[in-house]
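Of the protein chains in this complex, all but one are displayed in their positions.
Naming follows writing order (A and B), and every chain is counted from residue 1.
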Amino acid sequence: MASSYGYPFEQQHCLSISQFSRPDIETLLTLGNHYLDLDVQKSKERSMLAGKTLVNLFFENSTRTEKSFEIAGRRLGADVINMSVVGSSVKKGETLLDTAATLNAMNPDILVVRHGASGAPALLAQKVSGSVINAGDGVHEHPTQALLDALTLRRHFGEDLGGLRIAICGDIKHSRVARSDIQLLNVLGCDIRLIGPPTLIPADADKWGVDVFHDMETGLEGCDVVMMLRLQMERMSGAFVPSKREYFHFYGLDRSKLGFAKQGAMVMHPGPMNRGVEISSDVADDPKVSLITSQVESGVAMRMGILHALSDARDGVA
Amino acid sequence: MASSYGYPFEQQHCLSISQFSRPDIETLLTLGNHYLDLDVQKSKERSMLAGKTLVNLFFENSTRTEKSFEIAGRRLGADVINMSVVGSSVKKGETLLDTAATLNAMNPDILVVRHGASGAPALLAQKVSGSVINAGDGVHEHPTQALLDALTLRRHFGEDLGGLRIAICGDIKHSRVARSDIQLLNVLGCDIRLIGPPTLIPADADKWGVDVFHDMETGLEGCDVVMMLRLQMERMSGAFVPSKREYFHFYGLDRSKLGFAKQGAMVMHPGPMNRGVEISSDVADDPKVSLITSQVESGVAMRMGILHALSDARDGVA
Partner (left out) sequence: MASSYGYPFEQQHCLSISQFSRPDIETLLTLGNHYLDLDVQKSKERSMLAGKTLVNLFFENSTRTEKSFEIAGRRLGADVINMSVVGSSVKKGETLLDTAATLNAMNPDILVVRHGASGAPALLAQKVSGSVINAGDGVHEHPTQALLDALTLRRHFGEDLGGLRIAICGDIKHSRVARSDIQLLNVLGCDIRLIGPPTLIPADADKWGVDVFHDMETGLEGCDVVMMLRLQMERMSGAFVPSKREYFHFYGLDRSKLGFAKQGAMVMHPGPMNRGVEISSDVADDPKVSLITSQVESGVAMRMGILHALSDARDGVA
């Protein structure tokens, strides 16, 4: 694949789905798809980021996302530096902006940031000279997860996702994944439903271009895709659910609730799963209905595509 | 050295010494020896694993073993990704099989696994598409340690280890190293003795092709090699030894107990040592009787040899 791809992708950062136009998103998904094919064939491109430095700056633990970016960067030839600052000297002794100044002085070309505070990656993007990628910030956004979800959907349903009915279920309130997915799937013309208990659906959700439901039976009707969310117990400050057992009874996805959706509906989950809380193992592990493994497979490739696009934009190639 | 070496090594994984034939072991030791010579000469081969991804997946801390594999992989040109999942989000939020699925989706070519549960690497080997190397599982096996021990012995005693009398001493019960060493040294025709207190020798040890002794004086008679084991306090759930002081008195290796062995006998220890508990410093640090530094030197080279053989087997070269 040539470095140019028709449309002039000119984004310097990847902070939020809301920053991207429809053609931007098409470019990113096309590149992700390119690398997914490459990956499967086990050939690996090495030169795109040769000599460039990618820093993984994680203020929250996430082995899965961090390693996905590390592998993506290395496969494109970058030097990858992991800075896990959970409980480190950086966290104790420095403000976020001191960390930014320190990092910037080291001249990283790409900075992948996960932070517990919404907006932290955007703040860093103003202070550093390289490209910043948001790998999850507070309850704000997780744009690369949304892009890999869309890539997964395209692999299964074909390039045009317009009109696909997608239910996003469970803990919407604490989910940055849901916020990014909703924006992205709206751009791609999907019909989006949110299903969850009133305590876990934000009051203004009806303004997000979605339909809100509080029971699975009604909400799942006619759905092509059932996207389950992790119950974010660690981000909950109050009593949002009576018990895990009761939560599973009403909102956990099992075979019988899946039967409310359209015949042939597919299941997704961003991981890591709370098995038996928001999803049952027999549904999660059944390759006939589950796209969960496919989502993880799309992760490295989609991130390679994002790195490719940002790098070209920096170099003025696109 | 060419990629082929006569005998068709066809193993996909390195899970247990018991999976290997005598010719398999000869192939591995020959390759280890090749890299040990290369190492000494400071030339480094870079192309064998170029573009391949090696993931170090450690569920237990082991700086020494992890770094040994990391250096071995890098010297062969691999991308090495360290996933230490001690206390991480992987450990908390995911089952071993979810971790396997996540990893497999990232397409690693080689997965090096250390886990507290016996059999975990073998379980992973069924679920991932790459080669799995057991870097220590519970009290089951630690095959790469046994291979580097045999490589060390060959460097000192010559290629034929047949008839060599080797005492393995101390905490046999909790030692995966002992289990792998016993199998491997049996294949190579050694005469193996176990020495330790009855509480630290498994009841069925007499069926392992060894002679069992409970005192050092009798056990060490005529031995060419005295292999001491780390007292695995952290894996003991009961009171196996009365005190460290008393343990050293009866089973700790010092000059006087070493005198019970054959003139010129050599001392080994897989490390890290509890000095003054199972071994005295004057014995451990005396280059005239100790092969301990040579064991560590063999570590990186032996692991390069194992990576070489597995890679060739995958590619169908051997």
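Keep this in mind: contacts are C-beta pairs under 8 Å (C-beta built on N, C-alpha and C of every residue); 3 or more make two chains touch, one makes a residue touch a chain.
A quick note: this is a predicted structure, and the numbers were derived from the prediction, not measured.
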Residue in contact with the excluded chain [from B:183, B:274 or B:311]: B:274
Statement: Among A:14, A:72, A:85 or A:289, contact with the omitted chain is made only by A:85
- prompt: If the missing chain were put back, which residues of subunit B would it touch?
  reply: 39, 42, 44, 46, 61-64, 67-68, 70-71, 74-75, 271-275, 292-293, 296-297, 299-300
Interface residues of subunit A (partner: the chain not displayed): 51, 53, 55, 79, 81, 83, 85, 88-90, 93-95, 98, 101-102, 104-107
